[in-house]
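With one protein chain removed, the remaining protein chains of the complex are shown where they sit.
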Amino acid sequence: MDAVIDIALLAFLGITALAILRLRNLFAVVMLSGIYSLLCALLYTTLDAVDVAFTEAAVGAGISTVLLLAALSLVGHEERKPVRRPVLPLFVVLVTGGMLVYGTSDMPPFGQPDNPAHLHVAPRYVEESGHEVGPPNIVTSVLASYRGYDTMGETTVIFTAVVGVLLLLHRGKGTRRPGSPKRAPDTGADESEAARGDDEAHG
Amino acid sequence: MKLLGHYNYWIVVVLMMIGFYIMISRGNLVKKLVGLSVFQTSMMILYISMGKIFGGTPPILLEGGEDVVYSNPLPSVLILTAIVVGVATLAVGLALVVRIKEAYGTVEEDEIHAQDDVM
Partner (left out) sequence: MDDRVVLRVGAKILIPFILLFALYVQFHGDYGPGGGFQAGVIFAAAFILYALVYGLENAQRVLPTWVTHTCSAVGVMIYAGTGVVALLKGGAFLDYGALLHDAHHAQHWGIFSVEFGVLVTVFGVMVSIFYAFAGRGRVES
């Protein structure tokens, strides 16, 4: 039964990815990327990674979708039709895909308990984390205690992201100040002003 | 079972390549970022499927269970960090796209290069 769910979810993921590739309406693309994240969360649950599924559903389907929609409202909804045939990208993708498939043929079979990934430090975490650290959730005890330094680095990475976004977007030319009219006043000469005339056309 | 095991990995490679193709062949910057997130999410499926054990259970210790087989917790930890870093990258990338739109008036790669060549 698990195998059927696995195969069905992976097939849906493939269809969604192809639809993201083909669609030119960016609003639909963003919605499909949210669906893609939710399908991945389902897949992670069947693969026993429940913490990851939770995070993927919250972050991927929640925050990513909101940020993409916020950016779309500032940037425009339609993708332009591609002008030339993408022969070189297709070739690169096929060669890379072929090499990866050739590489995965050497990988250990899926799901066997004596795979190398389960042999070295993982049994120690599974067996000892109960008395050494305490919480029943082994992922939390590894994340917060055994590998706590990495988690501090990860927290710093998100902080760096907010610093980057604020440097780029805080109080800039287009910012609406509370109480001011909706059109932001121009603060100076801008050579791309003429080019902006034609993004008035909404999809 | 060998076919099923490798089917998982092959589909993941196909998904990764679709994401990679979106990134390199489409000119719209927002679509490139969506392709990047598709690529990242498919890569994570590869890692998580390496942590699964048939007959195992999620790695949360059960009361009084002595002979329970738990799936590997380590890929979960790694991928938790990767998801958060992925959304951080997406946020900074989208901020850059917004500023590019304000500076050039477009987010299509060809038009941006054309404006750069003219200047």
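All chains are identified by letter, namely A and B, in their written order; residue positions are counted from 1 within each chain.
In this text, contacts are C-beta pairs under 8 Å (C-beta built on N, C-alpha and C of every residue); 3 or more make two chains touch, one makes a residue touch a chain.
Since the structure is predicted, the reported quantities are computational estimates derived from the model, not experimental observations.
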item	value
Sole contact to the chain not displayed, among A:N25, A:S73 or A:Q112	A:S73
Contact footprint on subunit A, counting only the chain that is left out	50-51, 53-55, 58-59, 62-63, 66-67, 70-71, 73-74, 132-137, 139-141, 143-145, 148-149, 151-152, 155-156, 158-159, 161-162, 165-166, 169-170, 172-176, 178, 182-184, 193, 196-197, 200
Residues belonging to subunit B that touch the chain removed from view	58, 60, 80, 84, 91, 94-95, 98, 102
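The rule is short, and it goes like this: only the chains that are shown with their structure count from here on.
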item	value
Between subunit A and subunit B, centroid-to-centroid distance (C-alpha), Å	5
Of subunit A, residues touching subunit B in the complex	3, 6-7, 10-11, 13-14, 17-18, 20-21, 26, 29-30, 33, 36-37, 40, 43-44, 47-52, 55-56, 59-60, 63-64, 67-68, 70-72, 74-76, 79-80, 82-83, 86, 89-90, 92-94, 96-97, 100-101, 104-105, 107, 109-113, 115, 117-118, 121-122, 125-126, 129-130, 136-139, 142-143, 147, 150-151, 154, 157-158, 160-162, 164-165, 168-169, 172-174, 192, 195-196, 199
Subunit B - residues contacting subunit A, complex	1-2, 4-22, 24-28, 30-31, 33-35, 37-38, 41-42, 44-45, 48-62, 69-77, 79-81, 83-85, 87-92, 94-99, 101-108, 110, 115
